[in-house]
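Only one protein chain is missing from this complex, and each of the others stays in its spot.
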Amino acid sequence: MNSFFLRNPSTLWFLMGLGLFTIGVTILSEAGIGFLSTSFIKILGKTLCLCLIAVAMDVVWGYCGILSLGHFAFFGIGGYAVGMWLMYARTEGIVLDSLAAQTIPPTPQEISDAIGNQIFGVVGSSEFPLVWAFADSLFLQLLMVVLVPGLLALVFGWLAFRSRVTGVYLSILTQAMTLALSLYLFQNDSGLRGNNGLSGLQNIPGFETTPQATISLAFFYASALALALGYVLFAWVVSGKMGSVIKAIRDNESRVRFLGYHVESYKLLVFTLTAIIAGIAGALYYPQAGIINPAEIAPIASIYLAVWVAIGGRGRLYGAVIGAAFVSLLSSWFTGGGAPAINLGFYTVNWTDWWLVLLGLSFVAVTLFFPKGIGGLFDYLVRKP
Amino acid sequence: MTTKKSLSASIIAGLLASTGMATAQDCAAPIKVGVLHSLSGSMAISETTLKDVMLMLIEKQNEAGGLLGCQIEAVVVDPASDWPLFAEKARELLTVSDVDVIFGNWTSVSRKSVLPVIEELNGLLFYPVQYEGEESSRNVFYTGAAPNQQAIPAVNYFLEELGVEKFALLGTDYVYPRTTNNILEAYLMDHGIAAEDIFVNYTPFGQSDWATIVADVVALGEDGKQVGVISTINGDANIGFYKELAAAGVSADDIPVVAFSVGEEELSGLDTSNLAGHLAAWNYFQSADTPANAEFIAAWKEFAGPDRVTNDPMEAHYIGFNMWVNAVKAAGTTDVDAVRAAMYGQEFPNLTGGTAVMLPNHHLAKPVLIGEIQADGQFDIISQTTEVAGDAWTDFLPESAVLKSDWQTLGCGMYNVETETCVQLTSNY
Partner (left out) sequence: MRRVFLFLALWLGFAPALQAQDLQSILQIHATEVADPGRRTVNAVLDDLAVSGLSGVADFLESWQDKAVWQRADGQFFVAAEAGNDLHLTDIVSGAQSTASKANFTQIKPNGGVRRVIGTALVQFQLTDPDLARRTTAVASIARSPNADQLAPLLASIAPEPDADLRARKVQLANFLSASFAATPNDRIAAIDNMAQDTSVEARAVLNQILTVRPGVAAMLPDNENVAGVLTPGQDMTPDAAYSLLVAAGLAPPRTPPGVIRAALEAHIDGGRVADVPVAQLNTNAMRERAYAGLAAAGRVPPLVTPSDRDAAMAAFAFFEIYAEADPAITDAAKRALASVETRVAAGQTVDLALDALSLASIYFLAAIGLAITFGVMGVINMAHGEFIMMGAYTGYVVQLFIPDYTLSIIVALPLAFAVTFGAGVTMERLVIRHLYHRPLETLLATFGISIALQQLAKNIFGTQARPLTSPAWLDGAWVFSDVIQISYIRIAIFVLALIFLALILFVLKRTRLGLEVRAVTQNPGMAASMGINPERINMLTFGLGSGIAGIAGVAIGLYAKVTSEMGADYIVQSFMTVVVGGVGNVWGTLAGASLIGFLQKGIEWLNPSNTLAAQTYMILFIILFIQFRPKGIVALKGRAAAD
């Protein structure tokens, strides 16, 4: 292990940075001196989850050369899987409380009906759809956070890589996949509350009395830990012999195949592994966001993911982290009205309106002129002295 | 058990918040009103108008001397039509900006997103848009129409005045049309319409290919019954729908269409000369002929520009804001629980005539208007009821019929009248 970190000093630097950041945030938070509000802790925790999926995206795109425009689908699935348990368990608590007041003890059917009515009443139903079969078990739902994205990626990847669908075709296909999934979830008949999605996820069953300040800090730690572990895992994957093969596939797939490597297996492994990590990131993200709905996994979300990685710098894991953190925080600063409007005399540039134009164009500029992204700046720093 | 604990926690939180607010009374700081409407993204077109109307109302109130001797300050944030962002911004408003009340949201999913936050922090939200009901939160006042204040009267109009015997319920696939149509189906069956005489169809947001659906609706007439369309189609999908109706030569005399989401703004996207006679149901139309409305429209045009139109949710904010101001005056404080108690029974004149009353279930009693589309894109009001009391839980679905919301005396938004117990104190989000 020692030698792994020695060979990858950037990983060590990253872990130290992340550790310092976590400690710093703890001190500044309401648990410490109270400089950072709970809502800002939630933003930071969510950003860490976005960094995690960006790292996964970097591995699949920056290292393996598969431009997946569908990884947010896996992120969303992770969120839905954990969200189902959160909703079910919270509602079950409410329903049991209310039914306990009756003179006659409720039948299992009555309990299930009442929970169903609470969850699906707002979308005009009370039946439990099949996908909710395991919603009462935290363990099984957590298993689904890993299994469903993994299996979906495995099947999709197996079909696609087997037919040698590569390059832009694969990108369009992955985009079609996330579009199909979001359209499916938009339907009320999908059994996941359609456009409304799952809400109230910030209320963790069993911790009703715990203030959100504590819960958000706990999720912040969990996100930081997940990011650290995910980073180390991917740093390990892309270093060493397997990493070389993966990078070789990116640079010249046919040549690697001629050398006798089973290219499809490597690609499938990377695709599936990153999908699973994306699912875990989603499972940590949505309890902090409080609500998940199909708009979250619309194709545009996955495109933004690619934008973050490209701006941060492909082919280096810390680049993805920088890109995700920088662009998403900057985005919320600009769209949140944080940026002052610029008065040009004849026209006032209002950043809520113009931010996306700027983002789109800067993205073009990065692709054309700075293919290494922000991460490329570190090369200067390292080489100059 | 667990909910009771969380309730006591939230009460404590509320008390803490109220002691914090008491210092605002000596006017060291102005009274803060949060405005939580999307200024960018897909909902911006609808919600920006509501932000503007709030700014206008606050300006007028400040000109009239403010509130409790303090100036009112608007805190405007942009949740960017992004539902998780609504929750984030609501938390920011309540904890960072310390606002006393929030006026905001449009669409149910955005409301469901902020509900847990508002209830956790004991905030106060005024929601101005027509919605599907089946919800009651201690911390939300619903100034838009519940289904019984829009959908049910419109269906009654179809049954009574137009003699419609067969219904096509067309909607966009999301919660408002789904729930509204469920309620309407139950209501129609209670009124002797057979299940096979109700055709339901859901289309995605922004649907543009309407030929087949319009043909299906026309074909409904093949058993000789009068067909009517109840449309909960949302946003710009309406444009393709009305264009296809016009192309197929479906006149309002043959198959009337009543819409719940089409207002003056939506009609500006198409040529209405072929659509004259089709209907919309709201609590307010710009064409309402009263002195109060004329004054409001004049003030609005002066504030926002001569081309701007007024619409139903704007009236809801107008009533909601004025009621809140009166309630704060009556309570002598902006403390949420005190203001809430003072809200019940508040009366304020509607722009369409009559008086709106705030009921203990946090809904208004308002008149229901039905308007016919005219060639100039405005509505001709042809029917106006007396005030209808908003009903949080519909009487036409068996699960909801037993529920009642009464925060004033029962202190519960989801009270089961059969078992006489309170199902829950938080709302169902």
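General observations
Read from first to last, the chains carry the letters A and B; within each, the first residue is number 1.
Keep this in mind: contacts are C-beta pairs under 8 Å (C-beta built on N, C-alpha and C of every residue); 3 or more make two chains touch, one makes a residue touch a chain.
Keep in mind it's a predicted model, so treat the numbers as computed, not measured.
The omitted chain makes contact with just one of the residues B:Ala247, B:Ala375 or B:Val417: B:Ala247. Contact with the chain not shown here comes from a single listed residue; of B:Gln61, B:Gln150 or B:Asn274, that residue is B:Asn274. Within the whole complex, the absent chain has one touching residue among A:Ile104, A:Leu130 or A:Leu344, and that is A:Ile104. Across the entire complex, the residue among A:Trp13, A:Phe35 or A:Tyr184 in touch with the chain not shown is A:Tyr184. Interface with the hidden chain, as seen from chain B, comprises residues 42, 44-45, 157, 160-163, 173, 199-204, 206-209, 211-213, 215-216, 218-219, 221-225, 236, 239-240, 243-244, 246-249, 252-254, 256, 265, 268-271, 274, 277, 279, 370, 372, 380-383, 418. The missing chain lies against chain A, touching residues 67, 102-109, 156, 159-160, 162-165, 167-169, 171-173, 175-177, 179-180, 183-184, 186-187, 189, 299-300, 303, 306-307, 310, 353-354, 356-364, 367-368, 371.
The criterion applied here is as follows: only the chains that are shown with their structure count from here on.
Between chain A and chain B, the centres computed from C-alpha atoms are 34 Å apart.
Chain B contributes residues 1-6, 9, 39-40, 76-78, 80, 82-85, 87-89, 91-92, 95-96, 108-109, 112-113, 115-117, 120, 132, 134-135, 173-175, 178-179, 181-182, 202, 204-205, 399-400, 416, 419, 421-424, 426, 428-429 to its touches with chain A in the complex.
Chain contact summary for the complex, chain A toward chain B: residues 37-39, 42-43, 91, 93-94, 97-98, 101-102, 117-118, 121-124, 126, 183, 186-188, 193-197, 199-200, 202-203, 205-206, 208-209, 211-212, 289-293, 295-296, 332, 335-337, 352-353.
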